[in-house]
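This is the structure, below, for whatever I ask next.
Heads up, one of the protein chains got dropped from this complex, but the rest are sitting where they should.
For chain A:
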Amino acid sequence: MVSKKSKAVGLLLTTAMTMSLVSACGSSNDTSTAGNTSTDTKTNNETASNEGTETTGIDTSKKVELQFYMLGNAPKDLSKVEAEINKMALEDLNATVKFNYTTWTDWDQKYKLLLSTGQNVDLIFTADWTQYQQYAKKGAFLALDDLLPKAAPTLQAYVPQDMWDAVKIDGKIYTVPSTYKEYVTNGFVWREDLRKKYDLPTPVDMKTFEAYLEGIKQNEPKLQPVSFGPDILNSLVGTYLDVQRKNVGALPYGLYASYDKPSEMTSYWGSADQLADLKLFKSWVDKGYFSKNELNETESMQDKIANGTAAAILGDNPTRYNATASKMKSLHPDWELGYTPFGVTNGYATPVHPIHNGFAIPNSSKHADRALAFYEKLVTDKRYNLLTEYGIEGVNYTVEDGYYKMLGDANTNGFAREAMNGWAWRNPEFMLFEPSYDGVKAIFDELDKIQKPDIFTGFAEDYTEYQSERAALEQVVKQYLQPIVAGQVDDLEGQLQKFMDKANQAGLQKIQEAYKKQWLAYLSEKGIQ
């Protein structure tokens, strides 16, 4: 009995001991750092006043490693740049940084996992197309309002107040916006040499664009006049709504509101306008402007222009137009590419919204203050900024007449221009451009004259109440609307009616009403009429 009892006690003791050992091992990091941050916040004011020499008002007594996450592929020479950065960061902030990249394989799924599993992430890229608004609304990011003046006063002063206001979601700042002003608005892209050759009108609006397509069809029967690719709902319908009907933004669920009257939101799907537009698209297919098989296209629209298999793109942004033009020039030096921004047609252009590029600190971050201080360095300190945007001077690039010049070519150079995908921490004061970028700058200057603010991107949709309807609708759109747009059906009215029936079954009404309610609330909150 006794021996049994003692055995049992011994067993209990050992399990308890091992448990405590294991748990101690597992949580030692967490507890110490958690304690650290709490003392950080408490002693922050003290340390700031005590150490006048310290540039930041945060406690940097303990060395930390920051986990920095960016989308895309890591450049080859990342480790060298990282080592250089760490040398400086260790001195300035007593911190080192690990730059992590998600690659473009399943990046959206990975992004979701990074934010939802409580993984140790200190800085992460945000954009409108990574659903910053939704993630911020769901509480994935840390509110920076209180932290900014403490950890990054220079950064706070550097970014204009109206940008801070613009990125606010529910009244709080969750991301550090990029201050570089660019336009990603669309414009007509066409083959200027062919236009001259056959004396076709310059595309400046839909009418002249159609005339150009017709001219190409007549004179170059082998060439596809215009291409859209598989994402035809965006590249054709979205762009068409943008240029012809002045849509306020890429509104989802078939909703439509004009830029001039954003509060008058109506359903574009099922409207007479939509039918008229669909008839137009169908006529384009019938006339052979684009192929019925556009949904199966694997080559990009830009490549088709550069290779000479297509003659126009309905809408592309200035930067990409420029890249297409230089790619085309390298393959066919005697060809020319023309561009008319939609701003010329519509009389206004919206520069990118501050939400468009930013960096946020996830809620799971254990060193939020240090992370923000580091990000401040990245943006406002020229040494950090140049190193992470362009690589090591003399090894990866040189500056010639104020222009950026890559050393070697894209295959041999381990760090091309902006190879770390540093879109968000671009600093206009330090930025270096290639000579070919002057064309884009000229377009930007042109658009600057007619700029108006983007009123759409600041809106954060909350789709929790119609999540299932939303998924069902997505299927319906793919199955019924996409073939109509791609010109694969003949009976437009009938098929459109069928699509509307299916969409209504999926809950279109509910979605549209809920969205409209949120949209109007947003407009009145921001004071937009």
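The criterion applied here is as follows: contacts are C-beta pairs under 8 Å (C-beta built on N, C-alpha and C of every residue); 3 or more make two chains touch, one makes a residue touch a chain; residues count from 1.
Keep in mind that, in the parts below, contacts and distances are computed from a predicted model.
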Exercise for review: Could you tell me which of "dihydrouracil dehydrogenase (NAD(+))", "Ger(X)C family spore germination protein", "C-type cytochrome biogenesis protein CcsB" or "Putative aldouronate transport system permease protein" is the UniProt name of the chain missing from the displayed complex?
Suggested key: "Putative aldouronate transport system permease protein"
Check your understanding: So which of A:S61, A:S283 or A:T309 would be touching the chain we can't see?
Key -> A:T309
Study note, to complete from the structure: Cross-chain touch to the chain not pictured, restricted to A:K80, A:K172, A:R320 or A:K498, is A:R320
**Study point:** Given A:Q119, A:T398, A:S436 or A:Q497, the one touching the chain that is not displayed
**Key:** A:Q119
Point to revise | Residue among A:M163, A:A250 or A:V344 that touches the chain left out of view | key: A:A250
Point to revise | Residue numbers in chain A that touch the chain omitted from display | key: 26, 72-76, 78, 100-107, 109-110, 113, 116-119, 127-129, 182, 184, 186, 229-231, 234-235, 238-239, 250, 298-301, 303, 307-309, 315-317, 319-320, 323, 331, 352, 356, 410-412, 416-419, 421, 423
